[in-house]
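Note that this complex is displayed minus one protein chain, with the remaining chains in position.
Labels A, B and C are assigned to the chains in the order they are written; within every chain, residues are numbered from 1.
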Amino acid sequence: MTRFDTITTQLAAQAIELPSWAFGNSGTRFKVFSTPGTPRTIQEKIADAAQVNEYTGLAPKVALHIPWDKVDDYAALRDYAGERGLALGTVNSNTFQDDAYKFGSLTHTDAAVRQKAIDHHFECIDIMHATGSADLKIWLADGTNYPGQGDIRGRQDRLAASLGAIYARLGDSQRLVLEYKFFEPAFYHTDVPDWGTSYAQVAALGDKALVCLDTGHHAPGTNIEFIVAQLLRLGKLGSFDFNSRFYADDDLIVGAADPFQLFRILYEVIRGDGFGPDSTVAFMLDQCHNVEDKIPGQIRSVLNVQEMTARALLIDREALTAAQESGDVLGANGLLMDAFYTDVRGDLAAWRESRGLAADPMVAYAASGYQQQVAADRVGGTQAGWGA
Amino acid sequence: MTRFDTITTQLAAQAIELPSWAFGNSGTRFKVFSTPGTPRTIQEKIADAAQVNEYTGLAPKVALHIPWDKVDDYAALRDYAGERGLALGTVNSNTFQDDAYKFGSLTHTDAAVRQKAIDHHFECIDIMHATGSADLKIWLADGTNYPGQGDIRGRQDRLAASLGAIYARLGDSQRLVLEYKFFEPAFYHTDVPDWGTSYAQVAALGDKALVCLDTGHHAPGTNIEFIVAQLLRLGKLGSFDFNSRFYADDDLIVGAADPFQLFRILYEVIRGDGFGPDSTVAFMLDQCHNVEDKIPGQIRSVLNVQEMTARALLIDREALTAAQESGDVLGANGLLMDAFYTDVRGDLAAWRESRGLAADPMVAYAASGYQQQVAADRVGGTQAGWGA
Amino acid sequence: MTRFDTITTQLAAQAIELPSWAFGNSGTRFKVFSTPGTPRTIQEKIADAAQVNEYTGLAPKVALHIPWDKVDDYAALRDYAGERGLALGTVNSNTFQDDAYKFGSLTHTDAAVRQKAIDHHFECIDIMHATGSADLKIWLADGTNYPGQGDIRGRQDRLAASLGAIYARLGDSQRLVLEYKFFEPAFYHTDVPDWGTSYAQVAALGDKALVCLDTGHHAPGTNIEFIVAQLLRLGKLGSFDFNSRFYADDDLIVGAADPFQLFRILYEVIRGDGFGPDSTVAFMLDQCHNVEDKIPGQIRSVLNVQEMTARALLIDREALTAAQESGDVLGANGLLMDAFYTDVRGDLAAWRESRGLAADPMVAYAASGYQQQVAADRVGGTQAGWGA
Partner (left out) sequence: MTRFDTITTQLAAQAIELPSWAFGNSGTRFKVFSTPGTPRTIQEKIADAAQVNEYTGLAPKVALHIPWDKVDDYAALRDYAGERGLALGTVNSNTFQDDAYKFGSLTHTDAAVRQKAIDHHFECIDIMHATGSADLKIWLADGTNYPGQGDIRGRQDRLAASLGAIYARLGDSQRLVLEYKFFEPAFYHTDVPDWGTSYAQVAALGDKALVCLDTGHHAPGTNIEFIVAQLLRLGKLGSFDFNSRFYADDDLIVGAADPFQLFRILYEVIRGDGFGPDSTVAFMLDQCHNVEDKIPGQIRSVLNVQEMTARALLIDREALTAAQESGDVLGANGLLMDAFYTDVRGDLAAWRESRGLAADPMVAYAASGYQQQVAADRVGGTQAGWGA
């Protein structure tokens, strides 16, 4: 039994949720490029997501974004996904694209606007009941652009009250995860800018409220694996939004900018019992494929998570603890680096094949002709993007 | 003669160029909010810009963005502006919104795409001849999102060649200013990321090529006034794009995020002879008014520059030099701070009135009814934004 | 009654604690410059601190650092200070200079080292009883330089246990304030890197444990006034360590790097009822005067805090709320800026004189001859610094 063999059971249980919006067009404030074959509907997004799962076996769920993915019949959508081997996952609310939210949503000074935003979340909870989704994810664009524009303290109090109303509506098996973000779209202050704020808010709500950690939403230099360890310790890590960044919230493919950071994050997940059958941490992607192909972009992403998980699982934790306790700095660091530098790709390919999957999912997808097919089929209509 | 009286001659010569696009809608990748009264045409933008100049006497020029501001008859546009007391200023090119530029423009590996981008600049130069504009500003969105996506070195060489072709087309009294930007819209590498790159490129072109410094385009913590001093020393500071930032390229009102920084920048401008009748440095705004009113936003901006210029002019430079040379750290710093903390607003208001301008341009504009008028008049059509 | 007159009662109650170590030499890892007249003993530091209070009336307390300020008889030290009009303030512990702490103190894997660090805090508490100090401040240098060197999660658990032991020893009227710091001296991970960690740790301890916010201990771009507002809202803002920074933990004179930020911070303090007779927030300086004179550096610092407090108190909060609620972005921001740009120095000088203080404390101190006197008197011995 090789070292790799000892971790395959754990790897087999890995599941990563795909964001429906990753299959639509995205871009910057300067330009959104479109590409042939881009889905026009949530059904086409789900079909694309099914491709990712077919070749990797890693992505059995698709997260929805409301209203971008609104349909008349969610039970039918659930069946549609089910037929393609997928479940519907986290429901993401949107309180940043309605004109009413120009100066805030859950934090707005106007009670009517706050209620509108709360009602939107009630609608999302209704959808969750229909789709069987467990998690309601709230990413709040609320904030201000200029000092004095808003009352930071008052907004925080109103946020607490609004979240309380939403929380009270959750079903017994439903959860609320509150995402934090350093900045953007607001440029002076953000109402949930850091893990401390998200933690303080969800701690006040109750056990079904947790923090969502988006790996791209931190200040430069932030040690993200520390936050992972801390939130797991506090019992409040609800979910991940995986992506990567060089500068701001770049939303690049997870592991693309700093693979070693992804490795360290996954190590702390494992160390803190956030990985495995007993964990309730949800692993999601949240990415933009502005210039690269979208389906292969998602395949590459889940493979990156899998490869780094394998490396992190290979760390000799007993030896690591011994080195740490003896003050052997280079020895302890060396044990981590040894696992990081181990090339697990061959073992993973063989193991994939043993499970009836493609040895190289990227190559297999490219050879499948799917991309050419959808490019030919999906003519006319409006390609999906962030606005529709 | 008060201390303030000694600087009014210098203040009277101050001129700040307004960007036509500041009067259109702008926003983030998440949402562009529209507002009643937003211009539909370049003529309406110019009419709005004329308001800024009418109340402040500070903004006699409007910069154009091609193709957003394309018209059939630029001579007529020049006359239209002239009738409103304005000249047409810098022409800004755009090589980031055509599908052909997905992987680069002046740096593209495909010679045909590069030629297309070069031709666009030839067109801009033709427009400059018609409008009487002196400066061609090139801000390049070129870059890559993933390591390996492009050949950094090869792109730099192609950039040099493309710029050379454009430079050769300039008229005798025309200049090329090359703007640099730390990141966005590209997230891994940007082809002109820093002043060093812009300087190296324009130095290779010749005397008519200079650097454009956008105050929002630097890494966190960058000492911008140092760059101002250095570029003036090297004779290569062509122009400013004024705005302010807390995080990334926020494009907020100049002076809004860090007024002390604006003061320090303007001091180095003055110190390095970049201000005044003999200076060839162009002062422009480049801002986005995502959530605030646009015309008052521009009025506020030029006033901020004026107020900080006044403060910087008030510095007792003789005493400062003496303190610096004697190693009196607190004394030297105190001289700077004394000027910064001096409230020049009353003096400026009185001086404005003495010149037939409104004492408080913000109040005067608000009282004018112009905003209500254009909101009523400008019904129908498509509001201007970055896409049109 | 002028607008300024309305705030003098509030200003009169302001008190800022001085750090004893600001009067000793400090520097960087590259060099510590010494200066004539630098104190050799805690008594001389207190004498210097008394100068700051004499000319400003703002600094009635001196914080101690143990072991740097250890004496045999703390009651005598208290009397010594009292005779000079000062009380002894916060006691700062030191767990970063003993060889035993190379790999951690309160977080160390070795129970004996942890106990040594805990015992040091017990000693500090004993000193507090003797000096009458209310607050025990813990800034922890614990952390690691290389990934894998330590077990982030285990260290956090041990920190909680160690803090628990210290907390249990506090007297009824004593408090523990836990300072957080982004990085330095550790370069990979810091055990208390952010306000969230400090908050989570002190919340688990009880009501007498609070967060200490050092204004220089954040990631680039962090909105510090948001944290102030949040901690006041959560009832957990114990104290400030005031200083300023351009890059890292520069420990410059408070307000020197970004006066507008200091203004915004003080506004949130006032907005959140952290200022005034009913507030329990302690205001301290924590600075290094590497190249500037130390006593004038401290005078400048407390004046900066006073001047910015005055400006923040001048904000028309009623009008601000109205502007905020009506979505008047420029109006709301303008109200803040109006207060910030108001030159309060003349009013403050007159008010100081009316209270028997020097109109210009910087000038008065310089004219006093104290600096020349101590330079002449303090010959021989070892100048105080961080190591002694």
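Everything below uses one rule, namely that contacts are C-beta pairs under 8 Å (C-beta built on N, C-alpha and C of every residue); 3 or more make two chains touch, one makes a residue touch a chain.
All values derive from a computational prediction rather than experimental measurement.
Enquirer: Taking the entire complex into account, which one of A:Thr109, A:Gln156, A:Asn223 or A:Asn243 touches the absent chain?
Expert: A:Asn223
Enquirer: With the full complex in mind, choose from B:Asp5, B:Asp126 or B:Asp157 the residue touching the hidden chain.
Expert: Selected residue, touching the omitted chain: B:Asp157.
Enquirer: Which one touches the absent chain: B:Gly24, B:Gly89, B:Gly272 or B:Pro361?
Expert: B:Gly272
Enquirer: Using the touch definition up top, pick the residue from A:Asp98, A:Glu123 or A:Asp293 that touches the left-out chain.
Expert: A:Asp293
Enquirer: Just the residue numbers, please: which parts of chain B touch the chain that's not shown?
Expert: 102-103, 109-110, 145-153, 156-157, 182-183, 188-190, 193-197, 199-200, 218-223, 225-227, 229-230, 232-234, 260, 264, 268, 271-272, 320-321, 323-325, 327, 329-330, 332-337
Enquirer: Even though one chain is hidden, which residues of chain C still touch it in the full complex?
Expert: These residues touch the chain not displayed: 26-31, 33, 96-97, 99, 102-103, 141, 145-147, 149, 182-185, 187-188, 220, 245-248, 250, 252-253, 256-257, 290-292, 386.
Enquirer: Would you write out the residues of chain A that touch the absent chain, in ascending order?
Expert: Interface with the chain not displayed, on the chain A side: 220-221, 223, 246-247, 256, 258-261, 291-293, 296-297, 300, 307, 329-330, 333-334, 337, 340-343, 345, 362.
Basically, only the chains that are shown with their structure count from here on.
Enquirer: Which chain B residues reach two or more other chains?
Expert: Only 220, 246-247, 256, 291-292 qualify.
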